[in-house]
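With one protein chain held back, the other chains of the complex are shown just where they sit.
Chains here go by letter, A, B, C and D, matching the order in which they are written, and residues are numbered from 1 within each.
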Amino acid sequence: MSEFVFFLNKVVIAGLIIGSIYALGAVGVTLIFGILRFAHFPHGDMMTAGAFFALILLWAFPGAGALVGLPTAFVLMPIAMAATAAMAIGLDRVFYRPMRMAGVKPVVMVMTSIGVMLMMQGLIRLFAGTGTRQLYVDTDSKDIYRIPLGGRDLVITEPQLLLFVTTIVAVVALHLFLTRSRMGKAMRAVSDNPDLARVSGISIDHVVRTTWLIAGALAAAGGTLLALDVTLKPDLSFNIILPIFAAAIVGGVGQPYGAIAGGLLVGFTETLAVFNWTVLLRPLKPLLPDFIEIPAKLAFVPTEYKIVVPFFILVAVLIWRPTGIFKGRLNT
Amino acid sequence: MPKIIDVQNVTKRFGNVLAVDDCSLSVEEGTITGLIGPNGAGKTTLFNMVAGAFPPTSGRILLGGEDVTGLKAHALFARGLLRTFQIAQDFSNMTALENLMLVPAGQSGESLFSACFRRGKVTAEEDETRRRADEVMQVIRLSHVKNERAGNLSGGQKKLLELGRVMMAKPRVVLLDEIAAGVNRTLLNDLAAVVQSLNREDGLTFFVIEHDMDLIARLCDPVIVMAAGSVMMQGPMSEIRNDPEVIEAYFGGAPAAGAH
Amino acid sequence: MALLEMTGIHAGYGGANILNGVSIAIDADQIGVIVGPNGAGKSTTLKALFGLLTVSEGSTVFDGRDITNTAPERLVEQGLSFVPQEFNVFPTMSVEENLEMGAYVRRDSYRHMIDQVYGFFPPLKEKRRQPAGELSGGQRQMVAIGRALMTEPRLLLLDEPTAGLSPRYMGEIFDRIVAINAAGVGILMVEQNARQALGLAHRGFVLAGGHNRFTGTGAELLADPEVARSFLGGGADAHD
Amino acid sequence: MRTPPLRETVLFAGLAVVIAAVFAWLGAAYSVRMLTEAACYAIIALGLTIQWGYAGLFNVGLMGFVALAAFMTVLVSYPVNWTFWEGEGPMLLGQALLTLVIGVAITWGVSRSHRHGVPKWLRTLLTLVAAAITYLAVQGQLDPAATLIEREAGFVGGFGLPVWAGWVAGGLVAGLLGWAMGRITLGLRADYMAIATLGIAEIVKAFLKNADWLTRGTLTVSPLPWPVPTPQELGFVASRAAYLSVTAVIIVVLYVLLERAWHSPWGRMMRAIRDNEVSAAAMGKDINRRRLEMFVLGNFIIGIGGAALITFTTIFDPAAFAPLNHTFLVWVMVILGGAGNNLGTIFGALLVYVIWTMSEPIALAAFMLAEHWGDSFFGWDAPADLHTRALQMRVFVIGLTITLVLRFAPKGLLPEKVVRHE
Partner (left out) sequence: EDVKLGFLGGFTGPIETLVPPIHDAAALAVKHVNDQGGILGGQLSMVQADSTCIDATAASNAADRLVNAENVTALVGPLCSGETIAAANSAAIPGNVVIVSPAATSPALSTIEDNDLLFRTTPSDAYSGEVLAKLLKDKGHDNIAVTYVNNDYGKGFAEALQSSFEALGGTVAANEAHEDGKADYRAEIGSLASSGAQMLVILAYVDGSGQTIVRQALESGDFSQFAGGDGMIGDSLVTAIGEGKLDGFIGTKIGRSETPGTGMYAELAKEGGLDPNASFGPQAYDAAFLLALAIEKNGSADREGVSAALREVATAPGETIFPGEWEKAKKLIAEGTDVNYEGASGSHEFDEAGDVPGVIIEMVVEGPGFKEVGQVQ
């Protein structure tokens, strides 16, 4: 039993947490991919920027959290989300819109976005330095819930719970928005055929703004929650942009659910890849004949190969479903 | 006459849509066979399978007596089968002329080695190909836009380009999918004459999907009528035009167009 | 008063002008038909009218208002509606969603229009949940026309509406166009099935090489032997 | 002869002026180095332009090929490690290799067993089992061998052959990997292919980084032998100029051959496939074979360029092939120069590399200037960490330059030309 709880902690919960982070990022990436048709590389830095906005707010209103009994950064997160969304829209105005107007190919947009990414990285470091920071201030303390269960604790922290809740709320809301609302459908229409969308009376600018709004806000949420749970570093998201892309693509480009599925898939493969199965086998020891020895370590791969496992799974999934789990869009 | 295309009990499903339903038909060598039928009858789907765009769910397709079910498009081209597309499929970033020069099979310059190291031979071949492409351009009246990007051509011009490819390739069998839609009628008359001469003089077999009854009546014998995924009837145009079932399904009760 | 008046339009796609002074005018209760050889600039005329490319010279007046170079999304609000010749459906959206997108600018209920379109094209009702990209060529054309009808426009622009439709639907489209027009909607369409189209046109325009070549009533153009020979597939020899 | 076209002339002249300025500012030794590195990148970029510009293949795994080719160069041309050859290592490795060959043969055989009436699901199952057993068996033999080699000899060393042989081997093996990878990923559409290539490249790099017995892993291998005399023998400028000539010859040869190919029916066919696969297939072009051809060829060239680059830096460090930076760099070179235009690609490689390296002194100089002005006009006391921040701003400078250039030349500086026959 205690071994099973260990499994829950190390695989299920850990996979869910990291998967949710990836998913929050991937939803934005996949939306931008679907509607604006390019891979948005600065997304990770948008997540970082969102967390920095939260940090600034935290300095400004340190007591906000204590009022409701939640971490201050979380309470202030909606404002950070709004700020990041505004920033995303601004970036679009300055950098992407002119390119769109010139009718450039998607790959040129990708390169532009890489340029923007480098600029953002430079700026974040310029203003924030390279050190690590915490999003917990003295007035809050990070609650850690330990639920005793068969000799071992099931451990989950407050930011992790908030992360789950946020992810679920965000996904459901986004689903309703995309399938029910007029705007949501218009977004899909623009991604299908922008010219015809205009002919139908849809304002592309409006749709694009909405896209950035959603993507920016979700990125800020993802960044803030990740920083809350771990730490805030300037290179925080640069390191997770690859898994985020992987999640978006393997889920199916342009498919918000795909992003969720992809995020969780990548999250779980990361945790499963290095899980030591011996732990689960140990309790069976008495049942087994003596000559079978349980090895001390029984994992799919050694930890130094952990980073390749998600990619391995990705390639396998793509061979099985060439356009991702949720049959993504084909950019041609 | 031998059957050059022989479709035997072919079925195609897309999910729960039954697009072609146990369809059997054949095209005899040397004919211009028409294929008509209501929208959504499965005509294009049938063409796609004959041309190797995707395999049938079940059934067999023979080309010149050989079983070609499931072969890829390029392999079928090599066996002398060429198709045109209902929704024009041009190489939009290449010029109209290059769209045609691409077509001839067996160009030695298509091997990387020859392209790099056997320039003389390749150049000579190229000159010949270009000359032929220029001729074809004359026939389809696109000479004035031959150096325009194909993507910039008008809807009808793209259709003409599709037909131009047929003239470049000179295959054994040609599948024409609604070549007339959007083509100016005056020009169409000339094109019909080209098809007829390719058929009579060069012995090309044509299998033609068309909704323009004038053109069908003028070119095709026999005509096959498809409805709901399978063959409804087959015969010369005069018979079909007066068949009450066909009138109901296809001409929509009104006296057949083109009968005036 | 003319519902639509294009005068001396010059426009192009960035390079040389394709249109060199095209003029078109129809009244509110009229059907106008544009015919001409391939590449004459017919589609370009409609695109220029609908704000999809920049007009460099000339003006378009709709219902007394100058709409030259107005963005398409604005025009839809003003009661124009357009079926392009190519790329005229949203391929990954279902048939019904395509129709809903047609009604994007409508704030009132448009359910009745959807039913009307289904009534008009029964195959679409069967396929309402299917993505439009999986439809047959003719079915797509039905979706495209249906989408444009959703706003109940005052002026309907159709670029080759009958291309790819079986004779049955072609006949019905023409009947329908007459009916819509009878309800007071102006119609401007490009057609290659020129004889039938000109047969019901109040105004006919023959374009060639980016110019107006002939203008007149439908009947006048049909009767003109020169027009018939050069643009309508020959006069007498069409009956061979 | 035609007169050279205006745009090309102006751009290359401008670039020449910039390079001359760098010579004047930073001296010949450094400038020749920069040019040599840029030339190596130009070779890599030519490989990528074949894949992306010619064939529309979205390869973001190019650092995997570079790493592999660099490793092959080490294996072929690094001096022989006699301790390894005299020990038991070769024998143990031989056994592991034999096991691998047998295992692969059995797996391959099993995977084709459906032709002999074995049901498909059973075949899949058997194949997986055979593959797993092979993996375990090889692993079981390799582990002790690796431990032994690492302990006694460090790593296997090289074969001491000439450097050019290493480069060719590097290109060939990169091409071979491309072939295997292409078989798996070429069916995928651009975006999906991108992540698949990236994934496979990461796997290759992880292997190179962690197989210490083979590559010395994070301990790195250095100094790598050069194909021309080293700076210690000839001095910086002369030896680097010699190296630069070698890479320049490679570029010229590649350029001439690629131009020929591009303007022949082969090039036309590739453009057609890139434009519209469905239609190209209907015109009788074997899409998959041709794309594989392109992919392999491109990777061969990428491999050669990568081998040349790593040889030039004198160190093989498997951790150094960071996934993003270099991949971006080469992509930006291709796109900014003009995908599908060989001259544009070479131009882009030179220009972007100059920007890349100059961003640092420029950022420093700019900050210095700011400090100076701030001090003299406003009595501003510059923060102590100004220099470190300045260096971090280099990424900003690079990003800004990229976005600006793309903004004003969105199709690249020398865009692909539509081939016209007059």
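For the reader, a short list of remarks on this structure follows.
One rule holds for everything that comes next: contacts are C-beta pairs under 8 Å (C-beta built on N, C-alpha and C of every residue); 3 or more make two chains touch, one makes a residue touch a chain.
The structure displayed is predicted, hence computed values, not measured ones.
Interchain touches from the omitted chain, evaluated on the whole complex, reach A, D. Note on the undisplayed chain: of the listed residues D:G103, D:G217 or D:G305, the one touching it is D:G217.
Of the candidate positions D:Q95, D:S111, D:T124 or D:T230, contact with the unshown chain belongs to D:T230.
Note that of A:A66, A:L126, A:V155 or A:L213, the residue touching the chain absent from this view is A:V155.
The residue touching the chain not shown here, chosen from D:A320, D:M333, D:L350 or D:L414, is D:A320.
In the full complex, subunit A touches the hidden chain at residues 6, 9-11, 13-14, 17-18, 21, 125, 129-132, 134, 144, 146, 153, 155, 157, 226, 230-231, 233-236, 238-240, 270-276, 278-279, 296-297, 299, 302-304, 306-307. Listed for subunit D, the residues touching the missing chain in the whole complex are 25-27, 29-30, 33-34, 37, 209-210, 217-220, 222-223, 230-232, 236, 309-310, 312-315, 317, 319-320, 322, 325-326, 357, 360-361, 364, 384-385, 387-388, 391-392, 394-395.
Following the convention adopted for this analysis, only the chains that are shown with their structure count from here on.
Listed by label, the chains that touch subunit B and also subunit D number zero. A separation of 49 Å divides the Cα centre of subunit A from that of subunit B. Here the CA centre of subunit C is 53 Å from the CA centre of subunit D.
Averaged C-alpha coordinates give centres for subunit B and subunit C that are 28 Å from one another. Shared interface positions of subunit A, i.e. residues touching 2 or more other chains, are not present.
If the chains shown are joined wherever they touch, the resulting network closes on itself as one ring, and no chain has more or fewer than two partners. Pairwise, the chains that touch each other are A-C, A-D, B-C, B-D. Residues of subunit C that touch subunit A in their complex: 50, 52, 71-73, 76-77, 82, 84, 87-93, 97, 100-102, 104-105, 147, 151. Against subunit B, the residues of subunit D that register as touching in their complex are 257, 260-261, 264-269, 271-272, 274-276, 278-287, 293, 297, 418-422.
Partner subunit D is touched in their complex by these residues of subunit B: 51-53, 72-74, 77-78, 82-83, 85, 89-95, 97-98, 101-103, 105, 107-112, 114-116, 119, 122, 125-126, 129-130, 147, 149, 165, 169.
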